[in-house]
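Rest of the complex left out; these chains stay put.
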Amino acid sequence: MVTGADVAALLAELRGRAPLVQCITNSVVTGFTANALLALGAAPAMVDNLEEATVFAGVADGVLINVGTLTPALGETMVATARAAGSAGTPWVLDPVAVGGLPLRDRVAAELVPLRPTVIRGNASEVISLSGADGGGRGVDSTAGTDQALDAARSLCERTGGVVAVSGPTDHIVSADATSTVSNGDPMMTKVTGVGCALGAITAAFAACAPAPDAAFAATAVWTIAAEIAMERASGPGSFAVQLLDALYALEPADLERLRR
Amino acid sequence: MVTGADVAALLAELRGRAPLVQCITNSVVTGFTANALLALGAAPAMVDNLEEATVFAGVADGVLINVGTLTPALGETMVATARAAGSAGTPWVLDPVAVGGLPLRDRVAAELVPLRPTVIRGNASEVISLSGADGGGRGVDSTAGTDQALDAARSLCERTGGVVAVSGPTDHIVSADATSTVSNGDPMMTKVTGVGCALGAITAAFAACAPAPDAAFAATAVWTIAAEIAMERASGPGSFAVQLLDALYALEPADLERLRR
């Protein structure tokens, strides 16, 4: 995936297919995540109880598993759903929110990685922690540089056979044999809760339509470019969140020319 | 209920009484649902643990039970709360989100219907599935036409003695002896999560003030008309959700003249 035009073509395909994306995500961001998927052109389904989630993973076109707020029962549901997605061939995205020093999510994430997520999306600290090194995270914020996370990302790719997307001022999409970057976006993305989590969901939607490296690249491109457009109309984080959904919904091929690799 | 003026009168009564609406709803839409009730002039209370919910059903003026995200424990709370509402004479609304092929919600919904919800509100697929037929749903989206759901709605009305409101491009409010329609609204309502769920809550608020057929009709009318006004000011789904709350809050009798039956 090289150009904005490629991303535009994939976005058009996604909108035509309206992939059904199952989200097992944290309680803070469920509404914003669903709205981001709807604005993208996907169909969200927040099916997260054990009994239904494993069934649904075989029906969904993509699955997001985000460990931001866990209970032991929800952790079990995540592991079972990841297995079900794997068995059904449904692509799935792991978002290891705040992994690194918090026991329950560390354990659940450690169980999820060997189930081979199609894409792992996190910030630098989370990716480093997930790989087994000390990520130096502080809550949900990253204190490590994106570049430092590349080694950790490659290590994870070897174990999962998938892609690792490291979010930051520059986003890095790492796979076994290649790394691409997206340098779009705006710092205001860190001032609205769930912007990163929504990117995980958007990635799951694209993963229903394209190979993992292209999916992660396209998801990052459309979301960060929408953010740039939103900032041109926003006066703070409240209006930014509103405009971000509007911009994603209205995103046109010409907007993708903003892509900075 | 025949005219926009009737709806306006009922809205004025609701705003004067500020009914207390207990919501046991899904985790995606709690905030938007509460904000919709506040914008309407009602008082939301999201009391959803077993011990308190059954107490509160005797205090509340109306109850919403929405099965969008379930756990087994929450399902038990819903059934117990529906019983408590029935015993207390509190009107209650069932929203059978995504019923049809997902085991836990299908079971819980099947337990709730015999408890005779005052109003059932769902899309065509959900209403058809709830009635026992194959609804052909795909996640939370309806794949069946609204008209096809009318037979299912009438069958449910016979079992509950209540009303069934089938949401869609044209909304149908079905009771044992009559069907009315509302043809207002905008397709953007399907691009914001929780718009349908909020209608269930608004219906519960009106059910505290009027007989079930009038309540379901008025709720549908005010929400879909507010949506039309919101679309005149919105530039996408993000701003539509914001404007929808503003429009509902400011809705005036003259706005109800937009009603298309």
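Each chain carries a letter (A and B) given by its place in the written order, and its residues are counted from 1.
In the analysis below, contacts are C-beta pairs under 8 Å (C-beta built on N, C-alpha and C of every residue); 3 or more make two chains touch, one makes a residue touch a chain.
Keep in mind it's a predicted model, so treat the numbers as computed, not measured.
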| item | value |
| --- | --- |
| Homomeric complex, total chain copies (2 given) | 3 |
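Convention: only the chains that are shown with their structure count from here on.
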| item | value |
| --- | --- |
| Length of the line joining the C-alpha centres of chain A and chain B, rounded to whole Å | 32 |
| Touch list for chain A against partner chain B, complex | 20, 27, 30-31, 34-35, 38-39, 43-49, 51-52, 55-56, 59-60, 73, 241-247, 249-250 |
| Interfacial residue positions of chain B with respect to chain A in the complex | 26-29, 31-32, 68-72, 98, 101-105, 138-141, 190-194, 234-239, 241-242 |
